[in-house]
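Note that this complex is displayed minus one protein chain, with the remaining chains in position.
So, chain A:
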Amino acid sequence: MFAANGISKSFVGTHALKNVDIEIRPNEVVGLIGENGAGKSTLMRILAGTHRPDSGTLTLDGQPLRLRNARDAAGHGIGMVFQEQSLLLNMTVAENIYLGQEHQFTRFGILNWRAMNDASRRQLAKIGVDIDVTARASGLTFAARQMVELAKALTLEESVDRPLVILLDEPTSVLSASDIDVLFARVKSLKSRASFVFVSHRLEEVLRISDRVYTMKDGAVVAEHRSQDVTAPALHEIMVGRGLHTEHYKESKQSVPRSEVIVEASKLGVAGAFHDVSFKIHAGEIIGIAGVVGSGREEITRTIGGFLPQTEGALRIKDASVRFTSPEQAVRKSIGYIPRERRVEGLVMFLSVAENITLADLSCVMRGGAINYKEERKLAVDWIKKLRIKTPGPDAACRKLSGGNQQKVVLARWMTAGSQILILDHPTRGLDVGAKEEVYDLVRDLSAQGIAILLISDTLDETIGLSHRVLVMRDGEVTAEFDASRGNKPDQVELLREMV
């Protein structure tokens, strides 16, 4: 039995895991569910040895286990099939399967390709798939790559004399329904020889394949069920964790949008990403887009932000037809993009708070053609006060700030630049509850000032709670639109039905 007891892990400023206990028994498929940010991936990485816990222990068959890296874990028969597929696409299937273990096929430093290819075929035969082991991974479908990853994990059987534990991190997110059936059939047939941990946010799938299900929320395991004792809606409620506390999203501050149309997308599309998308955003309106990864909603924000030019349809910003080929053009049209990758795209971490605030528009602190450092400082101090940014001072480098305060600096920048349209791409990702509420407060204030806002978010709850209207997307198309004005918030289940 493989068990984790009292595991805690925090990253700078956030508690990713709090005192988590789980156990994985022999010949069992354990499901692990939770919303994005609930801590599933962090827990998996700890089980796989790629992250080390701050406290808590792992035990294998009662013996304490200290994993320093993935190789350590592999030595104990713990293998992981990664969410972002980890195959090296420029290598052949066989090379991938035995990556890092080639020594068993080498003599005098020369690799015996035939032996490695034959061994790879044997591995693939274990799961009953027929894939050319000399083909490059780049030529395989996602489903086939997943099978290769599974075969790769199964090579551990030969070097470890105990049943394997195989961690499957969101394996179905890129698979079609029939591929999922194939994967599940393989997992079931391998159950006699290995245990599996299956991570997903698709509840029906988890219930179908798992014997037991752990539910995670905000870094903790909040429930454990036998699969036959529980239903998907019941799990969903536990996973989301509460009825709608409307005040969490400052709903009483939700103002009524104005009549002026600020953004109008008509039959907008980007080849291969989304298609035939039409919507309007009025002044002061917050439009949320709900959809799973790959639904095309991320690309819509990138198109309006100027990163990804549309290939079809029209985009109008305040009565001017536009087609942006760079964010610079979008910024000129008073669009501000608040990215999910705050540390990469949001802020220049090594520049100061003041310098980041004037990054999009220096002209307001330029006097006679030169930057006026006194004015710039004054402007920054004003914003620090107004938004209650916690910082040692306007000259502190942004990397020294916590996530919530960094987010406020990004907002201050776009306000300084006079943005009238804000794109919020997962605005509260990685923030703790208090910081989230502050961001919600600010978003409400901005909306009341007449700023048009496009929102995509990690949780449906947040999307519904903040927005005036919610568009639902699936496979690159808008499948439904819901009114979410104050007092008329739709139910998550209604949205989910249109999403998947």
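Basically, a contact is a pair of C-beta atoms (placed from the backbone, for glycine too) under 8 Å apart; a residue touches a chain by one contact, two chains touch by 3 or more; residues count from 1.
Simple rule for what comes next: contacts and distances are computed from a predicted model.
Enquirer: Name the absent chain as its UniProt record does, using one of the following: "Hydrogenase 2 large subunit", "ABC transporter permease", "Twin-arginine translocation signal domain-containing protein" or "Carbon-nitrogen hydrolase".
Expert: "ABC transporter permease"
Enquirer: Looking at A:98, A:274 or A:337, which residue reaches the missing chain?
Expert: With A:98, A:274 or A:337 as choices, the missing chain is touched by A:337.
Enquirer: In the whole complex, not just what's shown, which of A:56, A:163, A:294 or A:327 touches the removed chain?
Expert: A:327
Enquirer: Among A:24, A:235 or A:360, choose the residue that contacts the chain missing from this document, as touch is defined above.
Expert: If we include the chain that is not displayed, A:360 is the one touching it.
Enquirer: Considering the complete complex, identify which of A:413, A:469 or A:489 is in touch with the unshown chain.
Expert: A:413
Enquirer: Please identify, in ascending order, the residues of chain A that touch the omitted chain?
Expert: These residues touch the chain not displayed: 305, 307, 326-328, 330-332, 337, 339, 341, 344-351, 355, 358-360, 362, 366, 369-371, 413, 417.
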